[in-house]
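Note that this complex is displayed minus one protein chain, with the remaining chains in position.
Moving on, here comes subunit A:
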C-alpha cells in the first residue's frame, strides 16, 4: 500500500475526514507502517498511550480485563482507528488490542501528531469539530439511555 492509499484510508476515518489531504499526507509520511502477526499485541490495557493505530488491512480484537479474565468487546476493522484517545490526552490504555490475523497498521505517534496540530491550527479545528460531534452523539445517547431507564 502506498502513501497515497494511506491518505485515502485516513480520509475515511471520521476524526480526520475534514482535514485537507495534503496535511493527511504529511501525517501519513511521518507515521510508521507496521505489520503484526496473529496474536501479537499492539498495546496493553493500563499502558501509557504513545500512539494511535489506523488499521489498513486485517482485523484486531479489542479486549478488556474483567474478573473472569479478558473478554473481547469489539473488533477493529480496516478503515478504523484504535487508541486515538491516547494521542489527544494523557490517559492510560482502556483496553488491550491484539491482532487476530496478519495485520497492517499505520502507527501515528503522539508527539508527531501533537506537533502537527501545533503547526497547523486548521487541522486542530477539524479534529475539534469531529470530537465535539462525537461528544454530542455520546451526550444524546446518554440522555436516551437515562430516559429509557427512568
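Some observations on this one:
As a convention for this text, a residue touches a chain if its C-beta (ideal position, glycine included) is under 8 Å from a C-beta of that chain, and two chains touch if they have at least 3 such contacts; residues count from 1.
The criterion applied here is as follows: contacts and distances are computed from a predicted model.
When the listed names "ABC transporter ATP-binding protein", "YjjI family glycine radical enzyme", "Sorbitol dehydrogenase" or "Glutamine amidotransferase family protein" are checked against UniProt, the chain not shown comes out as "ABC transporter ATP-binding protein". Between the chain not shown and the residues A:35, A:94 or A:136, the one that touches is A:35. Against the chain not displayed here, subunit A makes contact via residues 1-4, 6, 22, 25-26, 28-30, 32-36, 40, 42, 104, 107, 112, 115, 119.
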